[in-house]
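A protein chain is absent from this complex, but the other protein chains hold their places.
Residue numbering begins at 1 within each chain, and the chains themselves are lettered A, B and C in the order written.
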Amino acid sequence: MNKVVKDAKEAIIGMSDGCTIMLGGFGLCGIPENTINALFDADIQNITCISNNAGVDDWGLGRLLRKHQLKRIIASYVGENKEFERQLLEGELEVDLIPQGTLAERIRAGGAGIPAFFVPAGYGTEVQEGKEVREFNGKMHLMEMGLTADYALVKAWKGDTHGNLIYRATANNFNNMMAAAGKITIAEVEELVPFGELDPNYIHTPGVYVQRIFKGVDYEKRIEFLTTSD
Amino acid sequence: MNKVVKDAKEAIIGMSDGCTIMLGGFGLCGIPENTINALFDADIQNITCISNNAGVDDWGLGRLLRKHQLKRIIASYVGENKEFERQLLEGELEVDLIPQGTLAERIRAGGAGIPAFFVPAGYGTEVQEGKEVREFNGKMHLMEMGLTADYALVKAWKGDTHGNLIYRATANNFNNMMAAAGKITIAEVEELVPFGELDPNYIHTPGVYVQRIFKGVDYEKRIEFLTTSD
Amino acid sequence: MALDKNGIAKRIAQELEDGYYVNLGIGIPTLVANFIPEGIEVTLQSENGLLGIGPFPKKAEADPDLINAGKQTVTALPGSAFFDSAESFAMIRGGHIDLTVLGAFEVAENGDISSWKIPGKMVKGMGGAMDLVAAAKNIIVATTHTDRNGKSKLIKKCTLPLTGVGCVKKIVTDMAVVEVTPQGFKLVERAPGVSVEEIKNATEGALIVEGDIPEMNLS
Partner (left out) sequence: MALDKNGIAKRIAQELEDGYYVNLGIGIPTLVANFIPEGIEVTLQSENGLLGIGPFPKKAEADPDLINAGKQTVTALPGSAFFDSAESFAMIRGGHIDLTVLGAFEVAENGDISSWKIPGKMVKGMGGAMDLVAAAKNIIVATTHTDRNGKSKLIKKCTLPLTGVGCVKKIVTDMAVVEVTPQGFKLVERAPGVSVEEIKNATEGALIVEGDIPEMNLS
């Protein structure tokens, strides 16, 4: 089934104010740049965004933040962003902080039809508040719930017309699980190839999870902390 | 870290009567032939075996079965094996039948440190017996527990000296999750390469899960139902 | 005249929609793949870890590493993907498969299904059937209307151990297409030449018949 759309603008057709999105990437690594910029241009409002981080001031999620398009962020770490800090302190933005592994697993569970599961992370901390606590194998655990979203916005290295995706290096991160947890999953890829060109042994995200795919353009791939040995 | 051992005989050193094993494969596809045969030769007894199927009469798990090395089998489907049927009916063998997806997820959970989770499969059936029932999103679910084993015996297509594994086609099946759920995981591979030769983007099982690896020999790769178009 | 297996499969194939991801069980359901209508693109999932099942291979090309959930050698179409069993059932449980077609021993008026165990007979196991019926968005049962002894398979209440509860949406048999509604079995179509009366007689459960019941169009 051909799932190719022309570009990010076409890919986000139907997205409307108040939607819940998942956004792949770790820091600025592996974020769906084209789709974020299309959301910015379309000025979609009141977004609830599930993303490990919140971008930087002028790039990634930070762009939507500056334009006040975000109502709520569900993340594990939101440093590196002054505007975020300001909106949070002034109550313009709601933020839920979730341990990173729990966030990753909640998304994986959402895509896999698992409504709830138990993990040890956060036991005895404020993360425990309001959650069921239970002992297994002599260790205390919290019950955590699966997470899904109206739209999952992911970025892959290569993709085919059927929606099969392959990620590169650590740009995979949250993208793979999010692809399965979106009711509609929009994938942007650096390289779009005809179906049959990717080795089926090496597909990270099977096409069944992807509803729309397009070839992204003008990737900036900004580096947050260039750290070198020379 | 070099995890290479010489052969299956060396790989199973330390395995003893009464151990619990996980055995990869779906039917006869992707089973660790060399390791099974080594268990046969070493005549290890009273094994509890977690495996999707039970082999056929004279191959795979069927070999251990005929020699009465198995005490208990945890599986989803055990057809195709007369000796199995006989031992079961005569009470020589204990069998736990588990829905296939629940079995796969219980193994995945075991390796991932998730002690329990909820799934809809089996609600209202005899699988529900003794399990906690709970409603999520208007649908009834059963609480299922993570599974681990003393040893996981898996078979991969390619592996490197660090224990990184790549499976081929549908010979992956239960191998990938089991590799993570064994306290000691023994991998046999068709092709063993020096570390650095496998593309890190395409590793299915990261080496951290594997404790011992060896190059298997004389693969028979029997086909259960040869079905052709000509 | 009642349909043969291929007739049942052909009628079920009419339920397919373009872009569907489908899991076909062993037996009659597998035959559905042979009747996918022109212009409809369907991707078949095999729960042992393949999306994009192709035709059976030529003998020389049979690959022991490439089988379907019935352990038969198959091929993989261009654009397919392989994955492990946890991912495969994540796909099923997570509602990503549009349609599941499977066989049954019994289907009850409330959509309960029995398909895996007959007391007194060797139990082979439920395989993936319980996961599939508990999770698929849409479940069609492919079966003969009665068993070999003429006993109805569409009954008031399942007598055999259940595979799943309230999950079957539609039943396609050699005699009829029956929908499972909140009110019970509802007759939708008749096999060519089979009368409403014959279907009623072969159905143990109450059968809702409203207005004229058309014949299946299998041309």
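Definition applied: a contact is a pair of C-beta atoms (placed from the backbone, for glycine too) under 8 Å apart; a residue touches a chain by one contact, two chains touch by 3 or more.
Worth saying up front: this structure is predicted, and the values here are computed from it rather than measured.
For the chain excluded from display, the touched partners among the shown chains of the whole complex are A, B.
Checked against the full complex, the one of B:28, B:114 or B:184 touching the unshown chain is B:114.
Although one chain is not drawn, the whole complex shows that of B:106, B:141 or B:162 it is B:162 that touches it. For chain B, the residues in touch with the chain missing from this view are 1, 108, 110-114, 160-162, 164, 180, 195-196, 198, 200-201, 203, 206-209. In the full complex, chain A contacts the hidden chain through residues 26-30, 52, 75-80, 85, 88-89, 97, 99-105, 107-108, 119-127, 157, 167-177, 204, 221-230.
Everything below uses one rule, namely that only the chains that are shown with their structure count from here on.
In terms of inter-chain touching, the protein chains here all touch one another pairwise.
Chain centres were defined as the mean of their Cα atoms; on that basis the chain farthest from chain A turns out to be C. Two chain pairs are in question, A-C and B-C; the one with more C-beta pairs in contact is B-C. If you average the CA atoms of chain B and of chain C, the two centres end up 29 Å from each other.
Chain contacts: chain C has residues 76, 82-83, 89-90, 92-93, 135 touching two or more partner chains. Residues of chain B found to touch two or more other chains are 105, 119-120, 167-169.
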